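Missing here is one protein chain; the remaining ones are kept as they sit in the complex.
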């Protein structure tokens, strides 16, 4: 594996899940693999889980993590080609990516979408520019349209907790006060499409995700119908894709409640707004897997880094 | 020791002081103890000494420190229970503390008081929420009402520098332009109450600390009387406790001068405003122990981390 920008970069997804579960049993088994190797973690946006779990994964492999908040620590980066840089940006991505590659053996990048310019967001300009101009492997720590470390984590968590061979997994849109990206939902859909699960999505009309990602996944616009007999309910808010970046609906009727959940397991990528996305009674119950998901972030990242290090 | 939130978490204080002094003689003696263990340092507020000395202590023990400025790096954290999170906070402490516990073997937290809401500050909401919701030991890097790494440090420093069995130690309030917390003063009082010293406090009327902390410690409102025959003078500003968070007095008559100090040793937790809290002539003299105190921060933190690691 030369990069990890999308779920599709994992060639054998079920095998990767099993290997990550093995890593979790003995996290220090490959603690010599990353010796004297440096992981640069570049954040264009806030991060808690990704920041800590990716560092932890690197440390488990013996790597040295170097963290940088790009905006505050370094220089404004220009991503447009051929521009006369007489504005606010001080360094072009061509130099920035090539330069960081001189010091880091692997570069991990987080860069959220604008949610105002659909076309631009879909080009994945920041992430793809790093892939193009860096001379070392790039790991996606959440880009404009994908969060594949999260999607892989979720697949690991479902595999660990499933009680039948083909569990029913429901991705349910849930309310939120702010316009949120589609990245987590997209990568979750991608992950489920690569697993042997009975997967359906549910959301209000107007919230359909990118049809190229949805593909043949069934979409049910009635939440109650969709949640019926679910084994896993994955809640996530996202803003409208068709009416790009808009919040069409904020009322609480799509909030996940204990009653709606029934015996299913509850999943969310976090951070989660309590009593907006999901009620306290769900998060505080045994049915919630959100902390187990957070824990698995380490092993998803560790599998990715291990696989990349093995190919350096 | 399962946590270090207050001086009282150290069961045998004189013994801990001696052990910290021993650690200082051979800081790398336990450099294998923390191997593959991670210390998460979470800062809600500015820090120089605590930030560096706690990292240094962790490194001396072979631990991997991971530093995070919570506000800038991660998400706004909600501490109220049962709230509908449709405001500015994006993640509840229940999740945040449990999640960080997945990546860190010990979590250290700095969170200052509001100094406007006495009742809330006294609940120690941030620190206690971490203790409650984290699944790993918590270390207090200065909370609303306590700075026990500083208090322990001060006790170590007095023990090292005392020239008689029962030195006279004076905690003197000193002027400052801003409203400051009570945490350092509180923990210093707690520390002195656990040592064999002749301890008195002096401050203007209206600046009495929390009576539950003061206990039987003598308070002398005349600074000159209090300082008489002192071996150690510990200067510190704090805002009013009774007229909570107010600055009642800023004139310089309570500033510590060389004349007032005489032959006593001068102590301060730093940062210190020169010629406001204490005059240059004191800080620049041989009588000042402030740099030795700063140095001992490493060994106080190292004793705490070592003790916690030994009990993991």
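Every chain is named by a letter (A and B) in the order it is written, and numbering of its residues begins at 1.
Methods note: a contact is a pair of C-beta atoms (placed from the backbone, for glycine too) under 8 Å apart; a residue touches a chain by one contact, two chains touch by 3 or more.
Everything numeric in this text was worked out from a predicted model, so none of it was measured.
Student: Taking the entire complex into account, which one of A:24, A:94 or A:161 touches the absent chain?
Tutor: Missing-chain contact among the listed residues: A:94.
Student: Given that one chain is not shown, which residue among B:3, B:37, B:51 or B:306 touches it?
Tutor: Going through B:3, B:37, B:51 or B:306 one by one, B:51 is the residue touching the chain not shown.
Student: Touching the hidden chain in the complete assembly: which of A:83, A:114 or A:310 does that?
Tutor: The one listed residue touching the chain not shown is A:83.
Student: Specify the residue from the set B:179, B:214 or B:276 that touches the hidden chain.
Tutor: B:276
Student: When the complex is taken as a whole, what residues of chain B touch the one chain not shown?
Tutor: Residues of chain B in touch with the missing chain: 28, 31, 43, 46-49, 51-53, 55-56, 59-60, 69, 72, 177, 270-276, 280, 283-284, 290-291, 294-295, 297-298.
Student: Could you pull out which residues of chain A are in touch with the chain that's been left out?
Tutor: That gives, for chain A, the contact residues 36, 38, 40, 64, 66, 68, 72-75, 78, 82-86, 90-92, 94-96, 98-100, 102-104.
The rule we apply is simple: only the chains that are shown with their structure count from here on.
Student: Could you please state the distance in Å, as a whole number, between where the Cα atoms of chain A are centred and where those of chain B are centred?
Tutor: About 39 Å separates the centre of chain A from that of chain B.
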